[in-house]
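Every protein chain except one is present and positioned as in the full complex.
For chain A:
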Amino acid sequence: MNVSKLSARRVSRRSVVAAIAASALALTACSSSGDDETATAKPTGTVTVKVWAWYPEFQAVVDQFNSTHTDVKIEWTNAGTGQDQYTKLQTALKAGKGAPDVVQLELQEIPTFQLTKHLVDLGKYGANDVKADYVDWAWKQVSTGDSVYAIPVDAGPMAMMYRADIFEKYKLTVPTTWDEYKTQAEKLKTASGGKSFITDFGANDGGFMTGLQWQAGAQPYAYDIADPSKIGVNLNSAESKKVFDYWEGMVNGGLADNTAFHTTDFYAGLNSEKYATYLAAGWGPGYIQANAAGASGKWKVAPLPQWTAGANAQGDWGGSSFAVTDQAKYPDIAAKVAMEIFGAKNTDAWKIGIDKAFLFPTATPILESEAFLSKEYDFFGGQKVNEVFVPAYKAIGPLAWSPFNSYNFNQLTTNLGQAIEKKTAWSAALDTAQANVKTYATQQGFKVQ
C-alpha cells in the first residue's frame, strides 16, 4: 500500500518535472522566435555597427565603407593586435556587454571563440551565398556544414623569399626540394665562412611552425565545431617529426639561425647578408618591406621547397576573418557588414588592402584580378610575386585548429624553444607538447581520442 503510494507520488513528481521542462522548452521556443522577429525587424535610421580590427590602413577602408552606405555606419576601434584584442574580447563576451558587433579573428582562433558560443552563425544570415567566392580550405577554416562562424578576409600561403644577390655571389641554385635546400645551405655555410645562414627558424611563432607541418601533411588536431566535446590530438605524428627532425639538423648543424622572429636581431639579419632565404607567408611582402627596407630590390620569391620532388604541397601561416558576436543588436546587419567590408565585390576596399595594407586576399575574384596577380613589387625588383603566392594558396589542403589555440601555440613554442636552448631532441619536445595538450584537454572536459 505504502510502497505503491510512494511510487505513485514519485511518478507524479516526475511528470510534474517533465511538464515544467516541457513548458520551459516551449517558453524558450517562444522567446527565441520572438528574438528572431526583432532581429529581422527593420531598424529606423542609420544603424551603427561596432567593429574591432587591427588591419593596417583600416581607417581608409572604414571611410570607404561609410561613404558608400547610408543605412549602416561602421564605428571602428583598434583594440590591440592578436592576443591583446582576444583578452579584451574574452572579458567583454564573458561580461555580456562591451563586445563589438563585428570582430577580426585570426583563422586559428575561430574554434576557441566558437566554443564559448559567443559567435553568431552567419549561415542564417545568408553567408552561404558568398561561399562560392572562397576556395575550399579557406571556407572550411570558418565553417562546418551550413554553419558559418566568420567570413575569411586574408590568408598567408607560404613561399620562399630569397636574396638574389647572395645566391648569385655564392653561385647557389634556387632549391625546389628540402633536400636541395639543405645542400645549398651547406654550400652557403662553407662559401661564406659561416657568416650567412640559409634562413632563420623562429621557434617563437606557432603559426610559422604549424605552416611547415601543414605543408608536410600533418594534422595536429581532429576537431569539428559541430561536435565540440571530442578532440583528437596528434602533435607528434610522423609527418610533424619529419619536419622538426629536419630543422633540428639545420639549426644544430649551423645551417639555419634560431633568432626569434619579429625581433630587432631578426630584422637586422633580413637587412644584412645574414639570411639568404626567408620562409614567408602571403602577408610577407608588406612585412619584409617595412622591416628590411635596406635590402630593397635584392629579394625575390620562389615556391616553398617540397618534401617530394615535383609535388605541390603547401601550407598556410596566418590569416584572419570577420566574425559577428552574440552582442550584436542586429545580427543580420552585422553579418552584412562582415561580408561586405572586405567582400569579393568590394574592389575599392581591396585596392587599399592590397596596395597599402599588403593583405593577401582570400576571395577568389580579388585573387584572380589583374590588379593583384600582375602587381609588380619594387621591393622584389619588379617581380610579380603573387604569381607564386596565388597558386600556393590554391594548393593548400584543409586543417583543423583546436578550440584552445593559445595553449597549443604556447606548448609548441615553449617546448621547441627549450629544446633549442638545451640542445635536446626536437622530436622529444613534440612528445612533451603532445602529452601536455592531452592532459590539458582532458582537464577541460574533452573526450580525447
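Assume contacts are C-beta pairs under 8 Å (C-beta built on N, C-alpha and C of every residue); 3 or more make two chains touch, one makes a residue touch a chain; residues count from 1.
Methods note: contacts and distances are computed from a predicted model.
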Original post:
If you look up the hidden chain in UniProt, what protein name do you find among "NADH-quinone oxidoreductase subunit K", "Cysteine desulfurase", "Methionine biosynthesis protein MetW" or "Multiple sugar transport system permease protein"?
Top reply: "Multiple sugar transport system permease protein"
Subject >> Contacting the left-out chain in the complete assembly, out of A:Asn128, A:Ser192, A:Gln219 or A:Ser406 >> reply: A:Ser406
**OP:** Return the single residue from A:Ala60, A:Ala260, A:Ala313 or A:Ala435 that touches the missing chain.
**Re:** A:Ala260
Subject >> Chain not shown, touching residues in chain A >> reply: 83, 87, 90, 115-116, 203-204, 228-229, 260, 262-265, 268-269, 272, 274, 403-404, 406-407, 410, 413-414, 416-422, 443-446
